[in-house]
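Note that one protein chain is taken out, while the other chains of the complex remain in position.
Which chain is which? They are A, B and C, in the order written, and residues in each are numbered from 1.
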Amino acid sequence: MRFVKEARVRFGHADPAGIAYYPRFFEWFHDAFESMFEAAFQQSYAEVLASSECGFPAVQAACEWRRPARFGDLVQIEVFISRLTERSATFEYRVKKEGALLATASVKVAGMHLSQHRPMAFPPNIRTVFERYVEEDRDHPDTSRLRGA
Amino acid sequence: MRFVKEARVRFGHADPAGIAYYPRFFEWFHDAFESMFEAAFQQSYAEVLASSECGFPAVQAACEWRRPARFGDLVQIEVFISRLTERSATFEYRVKKEGALLATASVKVAGMHLSQHRPMAFPPNIRTVFERYVEEDRDHPDTSRLRGA
Amino acid sequence: MRFVKEARVRFGHADPAGIAYYPRFFEWFHDAFESMFEAAFQQSYAEVLASSECGFPAVQAACEWRRPARFGDLVQIEVFISRLTERSATFEYRVKKEGALLATASVKVAGMHLSQHRPMAFPPNIRTVFERYVEEDRDHPDTSRLRGA
Partner (left out) sequence: MRFVKEARVRFGHADPAGIAYYPRFFEWFHDAFESMFEAAFQQSYAEVLASSECGFPAVQAACEWRRPARFGDLVQIEVFISRLTERSATFEYRVKKEGALLATASVKVAGMHLSQHRPMAFPPNIRTVFERYVEEDRDHPDTSRLRGA
């Protein structure tokens, strides 16, 4: 199952070339990530964090941009999980415009106890939700060419 | 050769856990990237773009966060190039605090003609500068664990 | 008539005190401003700018924060116009949570020709839309206490 969040490329997201400035994609991913929690828990992401005492710091990320997102574009951000362990989850993001793939990203988050600042296993209620979004992923970001050959 | 840009984790960079929100790292990388141009060309990044008509959109990125950057931390962002071709360069970023590595990232940019919006080879003066920063890189972001095994 | 845009205080909007970092409010205002255009023109803000060649740079702004917006809060941003002239419009923003006023702001924008970078009167189709949102405003930001007395 994929969660889908729609986003508009705003004036403040676009650079002097009229194209979305690449750090903004990660803000969109986090917005879609939080929206997925809201949809799944019927609570705000803030409430889920407060009740579980579990935070989700990013530990690894990869992104590939295939086509530019332009000022004014309406994009769909698909969210799912490609890998789930006791203490980590790799969230996948696919940014599409009219079905065409603009960007593909993976962001691995780890469970962290918010007050004790130590790693923690995902609480059962969170794990149960995450399991719903686990999906075999055939189109992940290709970062092999970051360092050639 | 590495270019080094110092940055302070500002109030607006930090999240409710007091830790730098991960999309901010990519803004720091771009700031360090632009500062490197200023240092190398003795012109603003904007002037280099205007005179060369060459832009540098990100096409791939990878980042690994090893230790959190906290509100108030003073960090050094090291910039160098791990791979250079006619039309692309992979910029490496190392975020350090008192010598300890907090984050390591690679961002591959491609040459793009700013008015014609097509790929272009880096102009010779830009290539010459990029060559100065090329370095064998032994500590690149490990994103192998993004997906299984 | 007021246009209303709903917004959630995201993780990346909140500071280490768990409260929305004040510059984020202006990003919400611009998002609500662009959304108002979309609702009124059935086009993206980008399309309205492109077809009219008219941009809307901010020339003056005032904001008063009465209650904090906290991480996780769901707020309503009301948009209307308190003053309209040939070449300028003062947009009003009211940020409310469950009916309680959190912040009140005014942002005056001027018509600017996008390619010629000179002041221009609002095109008739834009003026007609703006007129729909003009409203007597009884609760504007009080900035009298910014300076003594």
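Quick note on the criterion: contacts are C-beta pairs under 8 Å (C-beta built on N, C-alpha and C of every residue); 3 or more make two chains touch, one makes a residue touch a chain.
No experiment lies behind these values; they were computed from the predicted model shown.
Considering the full assembly, B:Glu47 is the residue among B:Glu6, B:Glu47, B:Glu86 or B:Glu135 that touches the omitted chain. Residue-wise, the contact with the chain that is not shown comes from C:Lys108, picked out of C:Arg8, C:Arg94 or C:Lys108. The chain not shown here is touched by just one of A:Phe3, A:Phe29, A:Phe56 or A:Phe71, and that residue is A:Phe71.
The omitted chain makes contact with chain C at the following residues, 17, 19, 21-24, 26-27, 30, 55, 57-65, 68, 82-83, 90, 106-108, 114, 137, 140-143, 145-148. Residue positions on chain A in contact with the hidden chain: 11-12, 14-18, 21, 23, 71, in rising order. Residues 8-12, 27, 30-31, 34, 38, 44-47, 70-74 are the ones on chain B that touch the missing chain.
Simple rule for what comes next: only the chains that are shown with their structure count from here on.
Judged by the touch criterion defined above, the protein chains are all mutually in contact, each touching every other. Of all residue numbers used at the contact between chain B and chain C, over half are used by both chains, marking a mostly same-residue interface. Chain centres here are Cα averages; for chain A and chain B they lie 21 Å apart.
Here the spacing of chain A and chain C, counted between their Cα centres, is 29 Å. Chain contacts: chain B has residues 17, 21, 23 touching two or more partner chains.
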